[in-house]
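Yeah, one chain of the complex is gone here, protein chain that is, but the others are all in their spots.
Chain IDs A, B and C follow the sequence of writing; residue 1 opens each chain.
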Amino acid sequence: MKQHEITLRVRYAETDQMGVVYYSNHLIWFEIARTEFFRSLGLDYSKLEKEKKIYLPVAEAYCRYRAPLRYDDAVSVVVRLKEAGNTRLFFEYDIMKDGKVAATGYTSHAFINGSGRPIPVPEEIRAILSA
Amino acid sequence: MKQHEITLRVRYAETDQMGVVYYSNHLIWFEIARTEFFRSLGLDYSKLEKEKKIYLPVAEAYCRYRAPLRYDDAVSVVVRLKEAGNTRLFFEYDIMKDGKVAATGYTSHAFINGSGRPIPVPEEIRAILSA
Amino acid sequence: MKQHEITLRVRYAETDQMGVVYYSNHLIWFEIARTEFFRSLGLDYSKLEKEKKIYLPVAEAYCRYRAPLRYDDAVSVVVRLKEAGNTRLFFEYDIMKDGKVAATGYTSHAFINGSGRPIPVPEEIRAILSA
Partner (left out) sequence: MKQHEITLRVRYAETDQMGVVYYSNHLIWFEIARTEFFRSLGLDYSKLEKEKKIYLPVAEAYCRYRAPLRYDDAVSVVVRLKEAGNTRLFFEYDIMKDGKVAATGYTSHAFINGSGRPIPVPEEIRAILSA
């Protein structure tokens, strides 16, 4: 099962008045992890959009918040490709701090073309993901 | 089952280069709906935090994205209190555009005090929610 | 001098751990005020982009923060068209709370076409703005 890990620092802008990371930012971090996951496999997601007009919107997103994260925390996000079907991808995530799980989550995605129509997982992507 | 509906306009800042609302913003709208849900019942959530040092962080969040939303769309968010247990609240949401569902989701919450410790649902809140 | 006023409520997501609105959000509010300014004059900015491929990116933005704004504050934003030259628009803003100025600012803008090239202020817009 392919996976990738990124690290990031919590931005001041990501905190809220409770003094912790506001809960929608975890989804932004999931996305950064996906971008870097693809890059680690030699796939440039930004080119996929620009050159092939292939897009990978989110169909579902879930996050379970286990421990608060704070400004300037060094955080790692582990992303795992859990499933690569004919029409969708399914990713799982762990957000870690100091070796402990701060949040877990998942996203599912379907590929669409430039007209917004669903398309099968492109062959080049399937090849890379199943390599 | 108590519920409340708000309307909002999609901000330019909420779009992404796919031309649609970026997927983490739906969670921000869920929160606005919760604030207004509480206000509609006579409960000022901001005072709860400020005066009573009672907080309602998110334990879980889920969103299913069914149709894209775009800049300047007039959107409504319906929030329903689905469950008010001894220690947690569970909300469901529908994000609607032109009478059609664009996204659905839920959040669960546990109350904590100023020290970050879990506390039972405060009596005053339980009274309002079960009225 | 044309102007328009909008009101909004500070979102939880807009606060930071200092307990006040994070400083980049004021620029997002400026934008909302511009959208509604145009609408008040009968101009649908979203259509301008979609149907005419005319865009109005920001060339400069400035904000002076005078008083903190907090979660759930009812805030008004006044936008004034200060200058509409041949190639650029210049807007001024006041962000008000309880009748007092919380922030002031300005933005300047140049029109571009779908290829990203600068274009003169479109005639239809000039007509509306100088009406």
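Everything below uses one rule, namely that contacts are C-beta pairs under 8 Å (C-beta built on N, C-alpha and C of every residue); 3 or more make two chains touch, one makes a residue touch a chain.
Computed from a prediction, not measured in an experiment: that's the story for all the values here.
Novice: Looking at the full complex, which residue from C:V10, C:A33 or C:C63 touches the chain that isn't shown here?
Specialist: Result: among the candidates, C:C63 touches the missing chain.
Novice: Of the residues in chain C, which ones touch the absent chain?
Specialist: Where chain C meets the chain not shown: residues 17-18, 20, 23-25, 27-28, 31, 49, 55, 57-65, 68, 116.
Novice: Could you pull out which residues of chain A are in touch with the chain that's been left out?
Specialist: Residues of chain A in contact with the hidden chain: 9, 11-13, 28, 31-32, 35, 44-46, 49, 70-72.
Novice: Tell me which stretches of chain B touch the chain missing from the display.
Specialist: Missing-chain contacts on chain B: residues 12-13, 15-20, 22, 24, 70-71.
Methods note: only the chains that are shown with their structure count from here on.
Novice: Examine where the copies chain A and chain C touch and state whether the two sides share over half of their residue numbers (same) or under half (different).
Specialist: Result for this pair: same.
Novice: Just the number, please: Cα centre separation of chain B and chain C in whole Å.
Specialist: 27
Novice: Using the touch rule from the top of the page, what residues of chain A touch 2 or more other chains?
Specialist: In chain A, the residues touching two or more other chains are 17-18, 20, 24.
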